[in-house]
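With one protein chain removed, the remaining protein chains of the complex are shown where they sit.
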Amino acid sequence: MQRPSGRLPEQLRPITLTRQFTKHAEGSVLVAFGDTKVICTASVVPGVPPFLRGQEQGWLTAEYGMLPRSTGSRMNREAARGKQGGRTVEIQRLIGRSLRAAVDLGQLGENTLHIDCDVIQADGGTRTASITGAWVAVADAIGWMKAKGMVKGEPLIRAIASVSVGIYQGVPVLDLDYPEDSNADTDMNVVMADDGGIIEIQGTAEAEPFSEDQFAQMLRLAKQGIGELNNLQREALAAG
Amino acid sequence: MQRPSGRLPEQLRPITLTRQFTKHAEGSVLVAFGDTKVICTASVVPGVPPFLRGQEQGWLTAEYGMLPRSTGSRMNREAARGKQGGRTVEIQRLIGRSLRAAVDLGQLGENTLHIDCDVIQADGGTRTASITGAWVAVADAIGWMKAKGMVKGEPLIRAIASVSVGIYQGVPVLDLDYPEDSNADTDMNVVMADDGGIIEIQGTAEAEPFSEDQFAQMLRLAKQGIGELNNLQREALAAG
Amino acid sequence: MQRPSGRLPEQLRPITLTRQFTKHAEGSVLVAFGDTKVICTASVVPGVPPFLRGQEQGWLTAEYGMLPRSTGSRMNREAARGKQGGRTVEIQRLIGRSLRAAVDLGQLGENTLHIDCDVIQADGGTRTASITGAWVAVADAIGWMKAKGMVKGEPLIRAIASVSVGIYQGVPVLDLDYPEDSNADTDMNVVMADDGGIIEIQGTAEAEPFSEDQFAQMLRLAKQGIGELNNLQREALAAG
Amino acid sequence: MQRPSGRLPEQLRPITLTRQFTKHAEGSVLVAFGDTKVICTASVVPGVPPFLRGQEQGWLTAEYGMLPRSTGSRMNREAARGKQGGRTVEIQRLIGRSLRAAVDLGQLGENTLHIDCDVIQADGGTRTASITGAWVAVADAIGWMKAKGMVKGEPLIRAIASVSVGIYQGVPVLDLDYPEDSNADTDMNVVMADDGGIIEIQGTAEAEPFSEDQFAQMLRLAKQGIGELNNLQREALAAG
Amino acid sequence: MQRPSGRLPEQLRPITLTRQFTKHAEGSVLVAFGDTKVICTASVVPGVPPFLRGQEQGWLTAEYGMLPRSTGSRMNREAARGKQGGRTVEIQRLIGRSLRAAVDLGQLGENTLHIDCDVIQADGGTRTASITGAWVAVADAIGWMKAKGMVKGEPLIRAIASVSVGIYQGVPVLDLDYPEDSNADTDMNVVMADDGGIIEIQGTAEAEPFSEDQFAQMLRLAKQGIGELNNLQREALAAG
Partner (left out) sequence: MQRPSGRLPEQLRPITLTRQFTKHAEGSVLVAFGDTKVICTASVVPGVPPFLRGQEQGWLTAEYGMLPRSTGSRMNREAARGKQGGRTVEIQRLIGRSLRAAVDLGQLGENTLHIDCDVIQADGGTRTASITGAWVAVADAIGWMKAKGMVKGEPLIRAIASVSVGIYQGVPVLDLDYPEDSNADTDMNVVMADDGGIIEIQGTAEAEPFSEDQFAQMLRLAKQGIGELNNLQREALAAG
């Protein structure tokens, strides 16, 4: 088996995490997983949604979008069509759920962390890159809140990152790019904490069901990859 | 640990699958997982979506809805609000993906199986009940197509069913009802084929990350439950 | 003239009113007019619309929907299309207006009775079945309010029911089913109180105008049919 | 009983029908029922809706709107809100149904008569004025088609007009204006042909149910009023 | 060069400004620029948008629409389509901006002047006619506010009017009608105050870029035309 990119099965694409990518957001990160590039911003917005008002806690929510020509052929602009597609909704709910597991909402005060993940170039794995990059943006936004004296304790309770794994031509591979993703038998996205705790697993058999054994192999790969991503997140924050 | 319903950890709720529940659809099943009740219909509609035209194959798609007062307090009607919520979209995509794994689309001719899952009473597990019931409706609709001579081979390539598993007060439990679901630490929905192959896994840590060991225990419970559901599906079809 | 169903011109279809059909709503009734089946729920929701706030009265409003495959060929789901069709809007306004004539809104406190009529199987006369069934659900919801001590007087001021009448092959007939409805010269829906008072009349000449004499004959049939429906409503409530 | 306007119970408001009110439409009529003023246009548009294609017949459809400040206090603009309200939908369906009863669609060729009724000043009875005025616009548009040689036979098969009747302070009155309409016990809109045939009756008890006797009195008034309106329509067309 | 209408290059169409055209609005003007006819109303609505609350000032906003058959062939109704088109949005923003330059918002109290410009017949120049007519409606609405004692000072700080200019067959012409507009090389809309101050200029080269010299000629024509329009506005108000 030869991966289209020439990578080893257990090899991530080149990963970069560029902080302060844009100037207005409290946290702003350009994340690249190879040719997949996503601008992740974390905005500190006063107030919480109605269902949380008066409960002395904060909230975190996420939205996701793709520029119309981030992809090989141009997609319709969701704002012009007048609604977000099902895939978009599914992804932004995943991003929000995952990042809420990284934050103690009770420590945020009545503020909302509003995460925006906008894909400027897509080559597979946009949701895993979004989660990985957005976590760094969240860390920066919380740092900003601390510097402003808006929080007292430590709202950031763990590091999380995300990667895809799949079965490509019968072999479990890490961090699928688009040519692999569109031909994989099985595709799984995993979100994990830096202590190996599982935050979210979403596995889908594209054609044939997969076995528990394949599942176990994929999970092992994901764990290794997420460990590497956690290291890169730490380095990026340390460099700040 | 005492489950609110008094069930054993590995015990399903009472399951019923009522075929020919309504008269117009080619397949129409009322599925009950305890107090969760969903009308699942499979409609045979001539034609396929634009992206498949001329490829001599069929398609399967699903939509999901809840009656406004299927729940403890009344929800807004999505048709009146003018859009489907994120949860609805996420669930109907899952139902469609799962059922496509049960059908050889190349055997359907240029026809679409349109699945509708409408929850008339909700008590947790509406998506797993929907998939389990809708599979029976699909089987009936394909039977109808065969009787009409619309298909030659066997489009139904495997039986699938779905169940939720979770960690409730530290103990892995099968088929969570609403009181458990809203208090579980972890919630996982599993779709499997009757040979144990995994079609879809979606696991979410609600508060704390879960371990690989917990994951393995939950997967084992799910496999057992899905086996029982497969038996009930077979019996329902045999009774026809 | 032979009715497709073999019924006499003045004969209703078999009518059933099943209370407590679902468990969450304060009033929940499955109504069947022959093969037409509608789930009618009445929900007690605190608060009133903005235009009534502070006036120490309640409100009643209704919404109507059809499951996509309640009909012979599948209809588009209104929630997915993003808007309710004109027929839906027209019917739900009729249901709301009619039921408001049965309730003394000044006795409800600042609460809204939210009626949902969802057709699970259609065979003509869905709006008249909806009104007839929903009135029973309203009675149950008001009973629930009384049991809770939420109302002091008697908000339910009269019984109402509804039936269709039409001219089929030149003969006035009661309670049209779909084969009659789609071939009738004239179709009229009547809502009446149990004392014979008229709440609403909507008569439409489908092809040829109809005469005052035909009108009078149809009205007489409607009155008889509504009398029978009122009896069935009373029996259903007494059985509770 | 004194009507707010000083009119007799059986007296119409001053009615005017101004043809060729705007220059582009094939039929264009400004109708005034007292202070209620509606621009009614009939446009001849080639083609028919999908459900009629290839059946060698035409179609007639209607839309209705109110200018935002046609009323005492400004209403929201439906185009800006992004949807038509329930009342608008109900009225435009009534206008379309009523006018289709005046036209032999089989004589139109594959053309659609598109009726637009836009209220520029409202004082009660906008739907009845719309139908009455739009019929004249339809007659002009059909005249235009004849002059162009687009139709051979006579598509206009009868004259129709519409008026409201109600019970005001216990007395049946004809052609309610806004002060009456908002205080009437009962409000009924009647559409009739010039031979007294009934096209559409919509009667609503606003507070108390009404009796068959009251109904008969109202219908008699409506018949008289529509006769007068038919005369005015004829005069308007003769003047052309 | 011969203008289709036979007008001289510097000649306006016949202009009329009919005040009190409808009875409900505080200001209501029918403006005609030749065959272009627009109903302009100014409504005094208590309250201001959220971004201005508590700032003790008022607001002015505008909406624009065309009746579906105001044009040569019928346009879709924006309310039925569910959204306003791009051209509509562009025009109503221009109308609002222009009229805000005529009013001292600080003098209005917390009230909003809501301007509606509805085109009942279009023949080119609907936006310039709208602005010119709406200014008169604003003057009347402010007069109404003064009569009610709602304002103390003088909110109306200047007269403004608007006209189009263009290059038609190489010659600068004033106040283009539809046959000119659809064939012009360049089209420019100018809004000016009565002292010659420029409020808004929007010039667009339809095919070839235009020169600064052409621009200067067009601006000179516009200034002359707006002077004449200001006189007509003054006369209309004086006649009241």
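Annotations for the structure displayed:
To keep things simple, chains are lettered A, B, C, D and E as they appear, and every chain counts its residues starting from 1.
Please note the rule applied: a residue touches a chain if its C-beta (ideal position, glycine included) is under 8 Å from a C-beta of that chain, and two chains touch if they have at least 3 such contacts.
Just so we're clear, the structure is a prediction, and the values are computed from it rather than from any experiment.
Put simply, the hidden chain is in touch with A, E once you look at the whole complex. The residue touching the chain not shown here, chosen from A:Gly82, A:Gly153 or A:Gly196, is A:Gly82.
Where chain E meets the missing chain, the touching residues are 83, 86-87, 89-90, 92-93, 97, 101, 158, 188, 192-193, 195-205, 207-212, 215, 219.
In the full complex, the hidden chain is touched by chain A at residues 22-25, 28, 35, 37, 39, 41, 43, 45, 63, 65, 67-74, 77-80, 82-84, 88, 114, 116, 118, 120-122.
By definition in this document, only the chains that are shown with their structure count from here on.
Each chain gets a centre from the mean of its Cα atoms; for chain A and chain E, those two points are 50 Å apart. The centroid of the Cα atoms in chain C and the matching centroid in chain D are 28 Å apart.
Annotation for chain D: residues 83 touch two or more other chains. If the chains shown are joined wherever they touch, the resulting network is a simple chain of contacts running from one end to the other without closing.
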